[in-house]
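Provided herewith is a single structure, encoded as structure tokens, for subsequent inquiry.
One protein chain omitted, others in place.
We just call them A, B and C in the order they show up, numbering each chain from 1.
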Amino acid sequence: MEKTPPYYGSYLQLEKVLDAQAPLSFAPGQSPAHDEMLFIVIHQAFELWFKQILFELDYILSVFQQKKIDDDGEDLNLVRHRLRRINTIFTLLNQQVGVLDTMTPMDFLAFRNLLTPSSGFQSKQFRLIEARLGLEMPQRHHGEYYKRTNEGGFNPQDFQTISQTENEQHLLSCINDWLERMPFFQASFWGNPQIEKEIDHPFWQQFRSIYVAGLTEREAGKAADFDRIFFGIPTAHDSASTGTNKFSATALRAALFIMLYRDFPVFQTSFQILDALIETDHLMSQWRQRHLSMVRRMIGFRVGTGNTSGAGYLEGALQQHEVYTDLAGLSTFLIVRSALPNLPDALKKALGFRLADLSFPG
Amino acid sequence: MEKTPPYYGSYLQLEKVLDAQAPLSFAPGQSPAHDEMLFIVIHQAFELWFKQILFELDYILSVFQQKKIDDDGEDLNLVRHRLRRINTIFTLLNQQVGVLDTMTPMDFLAFRNLLTPSSGFQSKQFRLIEARLGLEMPQRHHGEYYKRTNEGGFNPQDFQTISQTENEQHLLSCINDWLERMPFFQASFWGNPQIEKEIDHPFWQQFRSIYVAGLTEREAGKAADFDRIFFGIPTAHDSASTGTNKFSATALRAALFIMLYRDFPVFQTSFQILDALIETDHLMSQWRQRHLSMVRRMIGFRVGTGNTSGAGYLEGALQQHEVYTDLAGLSTFLIVRSALPNLPDALKKALGFRLADLSFPG
Amino acid sequence: MEKTPPYYGSYLQLEKVLDAQAPLSFAPGQSPAHDEMLFIVIHQAFELWFKQILFELDYILSVFQQKKIDDDGEDLNLVRHRLRRINTIFTLLNQQVGVLDTMTPMDFLAFRNLLTPSSGFQSKQFRLIEARLGLEMPQRHHGEYYKRTNEGGFNPQDFQTISQTENEQHLLSCINDWLERMPFFQASFWGNPQIEKEIDHPFWQQFRSIYVAGLTEREAGKAADFDRIFFGIPTAHDSASTGTNKFSATALRAALFIMLYRDFPVFQTSFQILDALIETDHLMSQWRQRHLSMVRRMIGFRVGTGNTSGAGYLEGALQQHEVYTDLAGLSTFLIVRSALPNLPDALKKALGFRLADLSFPG
Partner (left out) sequence: MEKTPPYYGSYLQLEKVLDAQAPLSFAPGQSPAHDEMLFIVIHQAFELWFKQILFELDYILSVFQQKKIDDDGEDLNLVRHRLRRINTIFTLLNQQVGVLDTMTPMDFLAFRNLLTPSSGFQSKQFRLIEARLGLEMPQRHHGEYYKRTNEGGFNPQDFQTISQTENEQHLLSCINDWLERMPFFQASFWGNPQIEKEIDHPFWQQFRSIYVAGLTEREAGKAADFDRIFFGIPTAHDSASTGTNKFSATALRAALFIMLYRDFPVFQTSFQILDALIETDHLMSQWRQRHLSMVRRMIGFRVGTGNTSGAGYLEGALQQHEVYTDLAGLSTFLIVRSALPNLPDALKKALGFRLADLSFPG
């Protein structure tokens, strides 16, 4: 097949990629709107990068979908590395939105009507990124709108792809399972105490009392939040302000533990993974925010091409579409490092490298 | 005084600037928190840039506070240039927030309590930037909080400086006056028609009918908005969604006219000035947004050091503190360039350069 | 054709754009190298943006290729705007290079051999950007290499396209002509003096003596440079350090004049155009520099896939491929604003708006 030596343009299939820009306003009978080319190119560039992000997410999911992750293997190291890459790409995309600021509202108006009812809302790949990260239809802003093809929603085929992806195991669920399997609270490390409920575990008893003692008067309510989040004990008035309970209490205990003791070798990569996920959420929010700000600038208070209420839709999504808020919210429950409970020796040893065990006769 | 030749370090007064970092946690009896240094340095860097922004704003204000601006002079060109500089600086500051992402919540916790009740809220210079741009106390989120020194508000002296600045003429007011003075609707340009109300001006009659004809069914309400915004005609249900009425109808007509005919030489710089002001608003919103996101990441759902509700305060400010929304909202009322009313020849001539009048015998 | 309403994915022809990634290492019989996908996607994104840059350059060229540019028209305003857009895009591309930093040298090695002899050198569109800006084959580093297809040069068809484009009128040449046509030194403005050579023009006589008087001892040689650059008077030792003489002396006098008196209305846009061109050069240099640094990091001191000496080639191009160095070099010949010669009243008037001539009876 590869008889001809590779050549830059053919390797990159530029004959396809660079032949895919057909501004509607350039068609016969229309008045060419110069800036429609920019509009097409920037969205294609977004989609190329979305494809790359999905490619990285597929790898990351494949690691966490294994029965057992080999902590000595390369998997988690690559997960960390590739999550970071996703964040690097989103950082670029946030800057990329700025290129559209060189299109003025009046330049947009020159071809805007030709686009109706399509809109950026219909980026299937962006919805798939959201879905693989863990966003589900009930959580989506104006979820019912997704299937209204004629009003700017998705066509049936794309809608099905998105729904189907949401029904597969997503990253949030994988991370939850991975965290739940963490063996660090096993009784053997802690002198095999008699425990009825997990809240009675010596570590959490000690930690909870340190945390509660450090709360100011105005923050007193956080004690009940603590019990609800980490031990599933319902509170009188369910505070919406402390996460969305997408993670189990067991998983959140493990995540908090990793954040607290992140400097132990075993936790270094895990901590960076959790941190990168929170960062992904933030960068996607920034993207939505910049996108919203750009749309507002373009169309002011008019209706969006997709018949949505334009900027209004984006504002709703901005608040609802973050998925790792439970993890981000854990910073509510940190304590100062100097007050951290000392860990049992057996556990400390388990959290380190084997290298220290070995003698080097040389 | 300047007997000794300038030397980099003394010219920049580095003996002061680099001697101003005294982390509270480094004091005797405290546990040094390594990251407090970063916390101090980044805020000092912010304040340096805020000083520069105020310096540029002072110049810009001084231009618009003149009785008459010489259109042939350098003033507006410099205003444009320096507004752009302010935007370049805010773009940098938005990136600068990202450096704080290298401080984890737990690193912050190590010195956070020492800061109470001070907080970033108390940046006097940032409040002055807002005030000079046109933000006034009644519009400020939790305005009453500004003077509660003991709870993280301003001390009396700073509060007075801010209030006083708000009472001086701010940029929004200057821009409004400048726009109102634009002579382009003067009767002589338009064949001296008999006009009772400004809405009867031939240009606006024509423009309004083109605009209204282009509205979709769902956008029908914009016609009334048009009349309210550009002619001060009250609407039955005052729609909050189309600006804050900080600019007069006369000024907004001029601003819209500039946006529509921005390619005429006389309007090129004016258009860029209006565009830059909208951009300033957007960049400051981005800054508030990134700041909010950073605070959420740091403290989760705890109370802020300044006793505010932390992230809650910032969220309020995010929505209320934009000042040039009237200008940004004008994009609601644009029409496609090809449908623009043709201007009277006398006016077109007036909008151009004198160069074309001259013959060059060579 | 457009019976079906536009849909995001079809409008953007995503079925082509997202079907164009075929990593060679994913072919049967190869070991899939995960990062080859990133490698392909990032280069495709570069090429999409290159297409956009060429599209903007085409417009800009079309303006300058007119017999007469209407100073009162929108053309120059749009040229300024779209040159700025090109610079915004290059700024983005410079950041985009950073995404490749997430690919480590060893990750690259996993598919690098499959690419031989193709290489980024072969980006036809990038060469066309260079060519349209004004780079010609004799100036290209290792120009003879461009046609050696088997060793990583261009195939005959691409080579011909590049050569042909170089033979068409490029932007540098257009800008030179535009500058040469500037009428500001016409005798009538200056009281019709008797002048034998252009150096005797009253303005240049005065300006030259101010400039020379301001030179320090170490800079004394600049006086001869001045005469050579602005009046074509050969110097004893031709100093390579003051530009490449791609612009004519007449054009450079006009460019310097614009830089000096840029605040006059007629010059504001022209100045921004010259400034943007210098910026384009700088941004492309930055791109080459970042590209070089990335290649060095990837392959160290090995031979590039295109059989070039790898980083060596890029280093050569870095120094030779800037095209607007003559314009950039004009900053050598500026004087302080306060020392600027006062212009004749007739000329000052010609540089302003017509608006000031008109009386407004109101």
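As a working rule, a residue touches a chain if its C-beta (ideal position, glycine included) is under 8 Å from a C-beta of that chain, and two chains touch if they have at least 3 such contacts.
Fair warning: this is a prediction, and the values are worked out from it, not measured in the lab.
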| Among C:31, C:150 or C:194, residue touching the chain not depicted | C:31
| note | Considering the complete complex, of C:24, C:54 or C:110, the missing chain is touched by C:110
| request: With the missing chain put back, which residues of chain A would touch it? List them for me. | output: 71-74, 77-78, 183, 186-188, 262-266, 268-269, 349-358, 360-362
| message | Please output the residues of chain B touching the missing chain, sorted low to high. | response | 1-2, 5-9, 11-14, 16-22, 24, 27, 34, 37-38, 40-41, 43-45, 47-49, 51-52, 55, 59, 81, 84-85, 88-89, 92, 95-96, 98-99, 101-102, 114-125, 150, 155, 158
| message | Which parts of chain C face the unshown chain closely enough to count as touching? | response | 31, 101, 104-106, 109-110, 216, 218-219, 222, 225, 241-242, 259-260, 262, 275, 278-279, 282, 285-286, 289-290, 293, 296-303, 307, 328-338
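Basically, only the chains that are shown with their structure count from here on.
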| field | Chain nearest the overall C-alpha centroid of the shown protein atoms | value | B
| Between chain B and chain C, centroid-to-centroid distance (C-alpha), Å | 33
| request: Report the inter-chain centroid distance for chain A and chain C in whole angstrom, where each centroid is the mean of the CA atoms. | output: 40
| task | Could you tell me which residues belong to chain B and also touch two or more other chains? | result | 262
